[in-house]
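The structure appears below as structure tokens.
One chain of protein is taken out of this complex; the other chains stay put.
Every chain is named by a letter (A and B) in the order it is written, and numbering of its residues begins at 1.
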Amino acid sequence: MTSHTVYRTFTTAQRRELIRITEDVQRAVDEAGVREGMALVSAMHITAGVWVNDDEPGLHRDVLEWLDKLAPPSWQPSKNPAASALTPDPGDYRHHAGGEDNGDAHLKNLLVHHQAIVPVTDGRLDLGPWQQIFYTEFDGRRPKRLIIKVLGE
Amino acid sequence: MTSHTVYRTFTTAQRRELIRITEDVQRAVDEAGVREGMALVSAMHITAGVWVNDDEPGLHRDVLEWLDKLAPPSWQPSKNPAASALTPDPGDYRHHAGGEDNGDAHLKNLLVHHQAIVPVTDGRLDLGPWQQIFYTEFDGRRPKRLIIKVLGE
Partner (left out) sequence: MTSHTVYRTFTTAQRRELIRITEDVQRAVDEAGVREGMALVSAMHITAGVWVNDDEPGLHRDVLEWLDKLAPPSWQPSKNPAASALTPDPGDYRHHAGGEDNGDAHLKNLLVHHQAIVPVTDGRLDLGPWQQIFYTEFDGRRPKRLIIKVLGE
């Protein structure tokens, strides 16, 4: 079994940002020389995610707005009463007692997940026609790491 | 390491539908002859998912209703004010500007996830007593693909 590990560090300009990494993952597969196996793509932080979805800017704005309703940040006004109702009952996240303000980013990480496993067939990422891999930053503007681990033969 | 890849295509009669695929995944493991390893089960579309849960029809209806509240479709009336509040602020998904109407299916894909990894022990899917694997279609009535990739020895 061959194993190949690549780390990438992202320092996004915005607090939230989506970065397409399909090409990075394919490059790791190429470097590994793996023909059959998988690539594990995993955020190494608890306020970022990895997802596989469409590379369509309208959808990206839809998703970020929707996540701000489901897992509302306390550092900006609530989008509407439903979003307010999904904030914690003490009025702010308990997690912020220590001086943090990124409680919502932790919840978003749990919702969209911090990792994806991409099958590798005949040396290529075996994705459907519209599947692209994204690193999804929910609390950026500082260096954060991602691991790509290719396993196979 | 042995690798075996199976593709399945589903064309569901309904727009949303759950299809139990535990037996398909076990068959792929049998074909691979793998005794120890894993089966990666992954939707190849961005508007479908794969989950492991109970094969209980009441629960399935509960989940589909609940997903329509958390990630509301714009092609049917909102279930209630909370569901309305979770639709996008422009009144419809930005993703629909290009003529699509499946924005909600993308969000559902992100919520329930497009893949699961099933451990294989002694040639069998190593699942708990009530765990069944489902392909979960959120925008069907057209051919959509699933990949099952078995890796192990």
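Just so we're on the same page, a residue touches a chain if its C-beta (ideal position, glycine included) is under 8 Å from a C-beta of that chain, and two chains touch if they have at least 3 such contacts.
On a predicted model such as this, the values are computed, not experimentally measured, just so you know.
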item	value
Per the touch definition above, residue among B:His4, B:His45, B:His113 or B:Lys149 touching the missing chain	B:His113
Residue ranges of chain B at the interface with the undisplayed chain	1, 36-38, 51-54, 56-59, 61-63, 65-66, 69-70, 79-83, 85, 111-113, 116-117, 119, 121, 126-128, 130-131, 151-153
Chain A residues touching the omitted chain (full complex)	1, 3, 5, 40, 42-46, 70-71, 81-82, 85-86, 88-89, 93-98, 103, 106-107, 109-111, 113-115, 117, 145, 147, 149, 151
